[in-house]
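With one protein chain withheld, the remaining protein chains of the complex are depicted in position.
Chain lettering (A, B and C) follows the sequence in which the chains are written, and residue indices restart at 1 in each chain.
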Amino acid sequence: MIRIFVTGGTFDKAYDEIRGRLSFGDTHLHEMLRLGRAHVPVSVRTLMMVDSLDMTDADRDVIVRNCAHCDDTCIVVTHGTDTMVETAAALARGVAGKTIVLTGAMIPYAFGSSDGLFNLGSALSFVQVLPPGVYIAMNGQHFAWDRVRKNRETGVFEAM
Amino acid sequence: MIRIFVTGGTFDKAYDEIRGRLSFGDTHLHEMLRLGRAHVPVSVRTLMMVDSLDMTDADRDVIVRNCAHCDDTCIVVTHGTDTMVETAAALARGVAGKTIVLTGAMIPYAFGSSDGLFNLGSALSFVQVLPPGVYIAMNGQHFAWDRVRKNRETGVFEAM
Amino acid sequence: MIRIFVTGGTFDKAYDEIRGRLSFGDTHLHEMLRLGRAHVPVSVRTLMMVDSLDMTDADRDVIVRNCAHCDDTCIVVTHGTDTMVETAAALARGVAGKTIVLTGAMIPYAFGSSDGLFNLGSALSFVQVLPPGVYIAMNGQHFAWDRVRKNRETGVFEAM
Partner (left out) sequence: MIRIFVTGGTFDKAYDEIRGRLSFGDTHLHEMLRLGRAHVPVSVRTLMMVDSLDMTDADRDVIVRNCAHCDDTCIVVTHGTDTMVETAAALARGVAGKTIVLTGAMIPYAFGSSDGLFNLGSALSFVQVLPPGVYIAMNGQHFAWDRVRKNRETGVFEAM
């Protein structure tokens, strides 16, 4: 069983047609798993729905505690890309003996041109085969939590 | 460097609007890698463009020889789902010491509701971390080539 | 009230993922009207679900009788493009005093790249303002039923 914790981020941004701006509603994760015809057993729980630039230390505590206390040892966390590395570091400090893979998207899933489905397929795969540790899966690659940074100019995650 | 061999299958079926039927044109793989914002180095080569129900032993020989003789040790093969298991068996007999992951789609990528992008993200991830061997990556799962069958009624790949 | 009669055609072709080929299921028209946020009152009825190359004289009789006998004077007929002109001629012979607009698509709606939504928006608009008669609405244009042919090489409807 793979546990998926949803925290928001670009991945789940929707378009609020009444107010004419981006917003968060329900997660698109169930629809994405259906589209991907995923048959790996998963359990999805939404922890929060926030832009990762607005994520507080208290929010990160919630994520860490949920990952630490759930029974599952394979965990995917969907997360905004801007502070994904910070949350990965918090998870590395607070959770041991589990494989945790953070992923997200540069373009909202609700847009036709999203990278979200590709990244979800990637994260769900990495989490099944990587040894315990905290990783980021973006751009078809995986990075140990302390060996990666997001290049803010290009939007690409880079090894360091 | 990951080598990607394209052989056709539902993955790459297009709609021929003049003749009103499904057909094969160029592969959608480059567009899919761009959409997924994949930054893992890949080299794509189209070996054939066929429905896997029409694939001959000679076609399988071409795939096996290309996998055996290329310099790369991580290989993804896109393939129709109907005879994917047969080609996986041929690869297992003919290639040693490489990680080969076959993947495909139940719905053409050109359709809005395709599982192709999810499967591509999955296959590209599995191929980077699985030990040498021949695998099938479908439905978010990976299977050793001799432990899987496609359920023709449901379209789902199942462990056996 | 606009009456919409569904007869199949490329418009409504779906992909049968178990058999790996195009097929007809339920019409996509309700979903398309929802996507277009159409607020013009419509009443949708599926008469048949066929490729227009397979449409018989008996099928055309069904369409003509339904258009003649319904209470509505504004009618849209979704139809395969290959014999759309023939059905338009049958309607012109069999129905008087109503505005009937036939439309269809070159690419199935279920494909991401379909012209179907554009054509539906066009047909629903023409039918509200054109005088009684039988018309074809394709490619953003409208044609009287006896002034149009489909160019089989280009897939474009042309005035003649």
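Everything that follows uses one rule, which is that a contact is a pair of C-beta atoms (placed from the backbone, for glycine too) under 8 Å apart; a residue touches a chain by one contact, two chains touch by 3 or more.
All of these numbers come straight from a predicted model, not from anything done at the bench.
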Chains still shown that are in contact with the chain withheld from the display: A, C
Per the touch definition above, residue among C:M1, C:I18 or C:L35 touching the missing chain: C:L35
Residue of A:G36, A:P108 or A:G140 touching the missing chain in the full complex: A:P108
Residues of chain C (touch criterion as defined above) contacting the omitted chain: 32-33, 35-40, 106, 112-115, 117-126, 128-130, 137-142, 155-157
Chain A, residues in touch with the chain not shown (by the definition above): 10, 15, 17-18, 20-22, 51, 53, 80, 82, 106-108, 110-113, 152-155
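Here, only the chains that are shown with their structure count from here on.
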Contacts common to chain B and chain C (chain labels): none
Chain at maximum distance from chain A, centres defined as averaged CA atoms: C
Centroid spacing, where centroids are CA-atom means, of chain B and chain C in whole angstrom: 38
Interchain centroid distance [CA atoms averaged], chain A/chain B, Å: 26
Centroid spacing, where centroids are CA-atom means, of chain A and chain C in whole angstrom: 44
In chain C, residues with contacts to at least two other chains: 112
